[in-house]
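Removed from the display is one protein chain of the complex; every other protein chain stays in position.
Going by the order they are written in, the chains are A and B; count residues from 1 in each one.
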Amino acid sequence: MIVLAQQVASHPLSPMQPLLFYVFAALTVGSAWAIVLSQNIIRMAVYLLTTLAGVAAIYFMLNAEFLAAIQLIVYAGGTLILIVFGVMLTSKNPFMQLVTSPLERALGLFIAASVAVMAMVALLNSPVPGGAAAPAAPAGHDHVARIGRALLSDYLVPFELAAVLLLVVMVAAAYMARRTQR
Amino acid sequence: MPPLILTHLAPHALAPFALAQLIEPGSFTDSTTPSLLDAVLPSVLNWMLFLPALAGAICFLPGVSRASARALALLTTLGSFALSLVIAFDYYFNQNASGVAAVTLKPWIESIHANYHVGVDGLNLPLVLLTTSLSVLVVLAAWRIEKATQAFMGLFLFLLTGMLGVFVALDLFLFYLFFEVSLLPMYFLIGIWGGPRKEYAAIKFFLYTLAGSICLLFVMLGLYCLTPAGTANHVNTWQLVDSGEQDSLISESVRALFAGPSTGLHGPTPAGPYWLHAQAFFLLTLVAFLIKLPAVPFHTWLPDAHVEAPTPISMILAGVLLKMGGYGLMRVTYPLFPDAARHFWLPVATLGVVAILYGGFCALAQTDWKKLVAYSSVSHMGYVTLGLAVLTRTGFDGAYFQMIAHGITSALMFFLVGVVYDRAHHRDINRLGGLWLKFPGLGGWSLLAFCAGMGLPGLCGFVGELLVIFGTFEANGQLPGTIPGSAGSGGFMGAATILGLFASLGVVITAGYTLWMFQRVFMGPERPEAAGYAPITAREYGIMAALGMAAVLFGLVPLLVFRLTDPTFYALASVLGLN
Partner (left out) sequence: MPPNTPHLPPWETLRLILPEITLALGMGAVVLTPFFGRKRDHRSTVVALAALFLALVAIVNTTHFGAATILGGMLSVDPFSQFFKALLLVFTGLVIVQWRSTARRNPRPNDTRMQDAPDLLCLLLGASLGMALMASATNLLMIFMATEAASYPSYGLAGFRKRDRLASKGALKYVVFGAASSAAMVYGMSLVYGVTGTLSLAGVALHIGEHGISPLLAMGLCGMFAGLAFKLATVPMHFWCPDVFEGAPTHVTTFLAFASKAAAICLLVRILLAFSAASSDASAADLGAMATGFAALGAVTATWANLFALRQVHIKRLLAYSSIAHAGYMTMTAAVALGLPHGVGSPNTVASAILFYLLTYAFMNLGAFTVAAVIIQRTGAEDIRHYAGIAQRSPLLAGLMTLFLLSLFGMPGLGGFIAKVWLAMTLSGAGTMGFVLIAVLLVNTLVSLYYYLRPVYHMYFTRDDGQRPAFAAAPASLAILLVSALLLLWTGLSPGAADRMTRDFATLAPPLADASGTPGMGALKDPGQDDTNRRRAPAAPRRRATFR
């Protein structure tokens, strides 16, 4: 399906493009709603998978294949599995129900709704420069190489900083997980 | 117009008492040749200022014994007193027109043009002398304090530097520094050595006076920022004396910015660009110093602080710390914003009269002897507010003299209360009585002290109150809105006259509570428990005698003060346009 989407999207004038976009957007938003409304933690994980996949599909439509692939590999493939395993290993009952109180639910709904309204108002009242169409990919163009070059030239410092950050997180995680010697 | 006889009783009508007039100022030396003393005077002043702090720091060193701390404190205060006397004598005999003497002027914080600028003039010298002399007596009064004596003496010496710094600072920023820094030792002195509710009293004292300081700081910042940067005004904002012109207390050009509208001889002049700011700033600084003074309704910290403070601290609190409020009004508030002062004279004067009467009535209601004396302080400081508010030369003289006189009498009264409390271990007027029979000497000095407070002629309390009331009558018809509805015009029963009459009523109330209290405490049969009271020591008699004789001396020869203040007050009068 995703490959199909990419093929369709590669023809910018195709009438299928907006249709597909709405399909994937609906998938993403709908399953995000489902995550919030669901009370079973495993179900939530599965809905999360479809949300992430929907986002990946939109990336594909925007010609960001590398990003879409990363999205699928890292999130759908890695993080989600980690979450599921984490839930199974830590909680006593993986099928336990998470119940939110009506007050919390109302409060959350209120905040989310107000943010959404604000976002819509802001979006409708602001000119978005060049946001109409995705830039067409030039022929013979290699995303991965370009990203790689950018990471090692313009974005060298943030890239290296990410490495340092990983070290720190590893140290902290190792410390937290280590059994305390008495 | 007020009755003729009142206007003729100007300060100089008291001259027949003036022994000091026999020695004319400037008669001893030729003022054209600078003496050797002039060269060292600035360092004399700086030593006087910082010697106590230095000694105070030594007191905190480990290994200092109680006895040596006491001796050090006594020697330091004596030394400071001696140095201040040197400055005073020099000023008395060598003074030029109204100049500032013993000046040290060094750049301090260059980026905001704050200087280390200290010196003496007629406005601060009497208060400096009061502080240094009183501090010697306070150390003697604190001689028997056994709880952490070293810390007590150390903190007291720091306090002394803080108080002297407030008086001698001629830079507003430096003034503010000392003004706040002097709070801190006081907080600890009340909080550690005080009575049962000392913590409450200490924090209340600190918070109240700090609220005032904050108002002052706001005005300081406002002044600094409203004067255009890069001009001489901006540079001179903090100057409390004009170093260029000898006859002006504050930079003329700064004041022009904050001037109000006036109807002069040459037609009406419009208000300065910051006239509204000037009004707000005047009120803020007024509050800052009225809290310290204290004036009703900002006075509630005072009875608490006095009741809880140990005797020597009460003496210094009433004797000197309250004077910072009056001094600040005369040094900062009024010279900076004379037009605003004129604009607001009636509310301020009313506050003064309310303080006189309210303080007096509160004192009438007290059964705690110390609280009674504390409220009498509120009442007496009301005369200072009133004397300043009416903006007459006589009123200013009276307000200033009232501060000196109250410094002497209130310190003596608090000491007497302390002497009795040390023996009876309570201060309830109703449970005391017949002390005259037990301690006739104490009774005699008390009679003198309370008569002086009451304003008996020939004693120091009389001069200040009298001059303030005269000054108030004089103001009639000379201030805007003296009669409500007919601004500017005078009349026999103008607002000032009415205020003056009410202020005179204060004298009667004072006599009432003083005599009532004296009767309960000293008259009547001797109480049985008085048999066990320890005799009064020579040290205690010495302190009483010193303060009592000062009360008589200044009552008989008020010119001792006025000779020092007159030249500066002439300058001040021209600045303020006093009548």
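One rule holds for everything that comes next: a contact is a pair of C-beta atoms (placed from the backbone, for glycine too) under 8 Å apart; a residue touches a chain by one contact, two chains touch by 3 or more.
These numbers were taken from a predicted model, which means no experiment stands behind them.
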| item | value |
| --- | --- |
| Selected residue (touches chain absent from view) among B:40, B:64 or B:112 | B:112 |
| Residue among A:25, A:67 or A:87 touching the omitted chain | A:67 |
| For chain A, the residues touching the chain missing from this view | 59, 64, 67, 70-71, 74-75, 79, 118-119, 121-123, 125-131, 135, 143, 146-150, 152-158, 160-162, 164-169, 171-172, 174-176, 180-181 |
| Positions on chain B contacted by the hidden chain, ascending | 108-112, 176-177, 180-181, 184, 187-188, 191-192, 198-199, 202-203, 206-207, 210-211, 214, 217-218, 221-222, 224-225 |
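Following the convention adopted for this analysis, only the chains that are shown with their structure count from here on.
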| item | value |
| --- | --- |
| Chain centre separation (chain A, chain B; CA means) in Å | 74 |
